[in-house]
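What you see is the complex with one protein chain gone and the rest in place.
Coming up: chain A.
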Amino acid sequence: MGAALHAVSGVAPSSPGRALRLVVLLAVAGGVILPILAGLWETARAGFGILPAIGAETLSLDPWRMLADLPGLGTSLKLTLLTGLGATALALVLAAGTCAAVHGRMSVRAGGRLLTPFLAAPHAAVAIGLAFVLSPSGWIARALAPLAGWDRPPMLITVNDPWGGALILGLLVKEVPFLLLVMLSALSQIAVARHIAIGRALGYGRGIVWVKVILPQVWPLIRLPVMVVLAYSLSVVDMALILGPSNPPTLAVMLLRLFSAPDTAMLLPASAGAVLQGVLVALSFGLLLLVERGGKRVGLWWLRRGGRGLSAEPGLMLTSGVTATVMIAGALGMLALVVWSLAWRWSWPGMLPESWSLRAWMAPGTGWGRALWHTVLLAFATTGLALALAVAWLEGEDRARMRRARWAEALIYLPLLVPQIAFLYGLNVLFLRFDLSGGMAAVVWAQALFVFPYVMIALSDPWRALDPGLPRAAAALGAGPWRRLWAVKLPVLLTPLLTAAAIGVAVSVAQYLPTLFMGAGRIATLTTEAVTLSSSSDRRVTGVYATLQAGLPFAVYAAAFLIPVLAHRNRRGLQGGGPGA
């Protein structure tokens, strides 16, 4: 009775709620924020000459001089900016145009289902698949061969091109679906249909209404995810290794080479470069804010002129056409992984192998069995950890009856906004000092830094959309806070919980740099192996690893979809994606 009265009356937050919040806050601060800051600090120290582990103990600018003297650094920086800014800008334009073109013609759920495979697929698998399709002996060249009269694979540089085109395409395959999903969810908070009707009744074409009225409302809701995309695109390692230019490569790849060079003296310029990578991302954020400011002024000037303009419809058609092409290329890449893993003889210019074989799959003992086991173990451990922390955080907010502060929201995004390479090396230095590096626990923890934000973001909206009447009714029946959580909230939120878990698994499986650095190269996962193999000539084995790497998140997503369907088969109120979906 006391609990019931308390829950309904809404007096001061209960002390258990406060305690829970404190525990969660400490866990996030100590487990996520501090390590990132400490990692940045250690990296910066090494960048300015202090790395006691290799006997460097004097503060100096020598690492920066060494970095500046590296051949190709200027080109490398230009490439990094070109691919990073280019991919982000293109992804944004394509996603916005496609959103405008399909909105109202396709339900959010159908769209979400279409996008899921692209969101689930790890970056490295997408990159390897694209490399298979784009390469001079890939499907595109084979399809063109009869027309172009090629009797052997053409001598063209299509993958690892010096302009970073293949890398930009690879990033688009991952980033456009991500931004589309983010935009669709932002649009659900805006009265789109009504505003479009008003705009058109005032004489503006559909496309112009999107640009002048809808997108300015969407932007504040997607700014943070766009910054995540920007930071990622500027500092991506695995995709850049597989698809990007190789000599010189982008900055992040160049740094990885330096960090893993046999000469430990190179660790100093590598650290300086990692700092530079961080500065590059920070400057890009600044640029984004400047563009936002400028865009606002120009937009307002344009809007006040009242021009009804030409129809923007052809532009929308063009962007959705390009988006479809990008996604088809990505899907073909996924298919190519499977086909190559099963191919035996596949001669030019046949579209399919002449003979098939399971040989590449037949020897799990030699490698992929172990890598799969590590990957599954890491995925479940990190996701479990992240999910527990996220539920504790959200439940703490509920019990304290508090909305999330803006700084807390920013804290959640922090690990996604700082380039991995800028703090992971420094973190590893710390781990080595405490003799923690190279173990499973270290890798679980490093991966959880990136899994937690995504799980938290995925779970927050559905959690808040839960009908508050349900826990209130439970409280009125005498259920205490823990029983309300276990017996009411979590079962009702099963679908979003599983979706968040699937996202967590996909993020964990995709981690390359944290696994490599914190595992000290000793913990082989599907991703680290696939990236290593991607430069080898045996496409069959590479295909096996990349297929498994992509297949694991797909399987988990399928389970996340099926389990609620089965569990709730007699509960119509819980079908259809659950609250907030």
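The working rule: a residue touches a chain if its C-beta (ideal position, glycine included) is under 8 Å from a C-beta of that chain, and two chains touch if they have at least 3 such contacts; residues count from 1.
Heads up, the rule we're going with is that contacts and distances are computed from a predicted model.
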item	value
Candidate names "Actinorhodin polyketide synthase acyl carrier protein", "ATP-binding cassette domain-containing protein", "Ferredoxin" or "Replication initiation factor"; UniProt protein name, chain not shown	"ATP-binding cassette domain-containing protein"
Residue touching the undisplayed chain, where the options are A:306, A:350 or A:573	A:306
Option from A:194, A:297 or A:406 whose C-beta touches the chain left out	A:194
Residue among A:104, A:286 or A:491 touching the omitted chain	A:104
Of A:213, A:412 or A:493, the one touching the omitted chain in the full complex	A:213
Interface with the undisplayed chain - residues on chain A	104-105, 191, 193-195, 197-206, 212-213, 216-217, 300, 303-308
